[in-house]
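The complex appears here without one of its protein chains, the remainder shown in place.
Our next item is chain A:
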Amino acid sequence: MALCSSARRSAILATHLPTYDFLLPCLLPRITHQNRHLSRSRRLYSAENDGAFANTSAKPLRAPKSAPEAASNPVPRNKPLTQAQRDFLASALRVNQAGELAACLIYAAQTPVVVVAHPHLRPLMKHMYDQEAGHFSTFNKLIAKHRVRPTAMYPVWKVAASALGWGTAIMGREAAMACTEAVETEIGTHYNDQVRWLLDMAEQMERSGEELGDDLKELIITVRRIRDEELEHLDHAVENDAQKAVPHELLTSFIRAGCRGAIWVSERV
């Protein structure tokens, strides 16, 4: 019954807004997440594969409203965002920027140490670093545009992230990959929560006949794209023997706890 109603809900949502096609991971977050862990699908790292990935994720389920349809529902007057909504958006952008800063620094610190011992990992490390650098500049621009205060812990995260990256790289390739696995698992969950919140907000505004606005629509698409890329890094890490790190359970749970703490702090300060 519950499953049926949730399926109906997603069907209704899908017909309302093109962006709802990625509600699926929100309805079934645990299942999809576990699948990612369990399925050892060898997704080869190649440019062709990347293109296919981007294609499927960017394709909306339903085309946007046709012109006459849009004309019959004139755009209603916009209301200001509520304090709760603005607070959420501000803290979300702030914590995302801090997270991407940390990710960039972790990869930057890991790369030289890992690459000396395992030259075949150079393209993978470069690919992951480049994506993180792209995310970082995306959030930098968004923060500046929407006048959000960056986190006050900026220098602390810089030192902590570099130390984490360097420390795990010294422990070996497996530990470095376990670090990536732990960080990207937390970040993926975190981005998923954000997407869910944003979609709830979109649904509420849709219901009360408000326009979501281009910035928020774009934000949803951006966060979703970045989440997919982060989870792709998680797959790469698992493919590269992350789970063979020696105290794997200890190492990942320590790093994940650290990530959660850092997210908690960055949302506030």
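FYI, a contact is a pair of C-beta atoms (placed from the backbone, for glycine too) under 8 Å apart; a residue touches a chain by one contact, two chains touch by 3 or more; residues count from 1.
Basically, contacts and distances are computed from a predicted model.
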item	value
Omitted chain, identified by the protein name its UniProt record gives, among "Rab proteins geranylgeranyltransferase component A", "Ubiquinone biosynthesis protein", "DNA repair protein rad9" or "Ubiquitin-activating enzyme E1-like"	"Ubiquinone biosynthesis protein"
Residue numbers in chain A that touch the chain omitted from display	78-83, 85-87, 89-90, 93, 97, 112-113, 116-117, 140-141, 143-144, 146-150, 152, 154-155, 166, 170, 211-216, 268-269
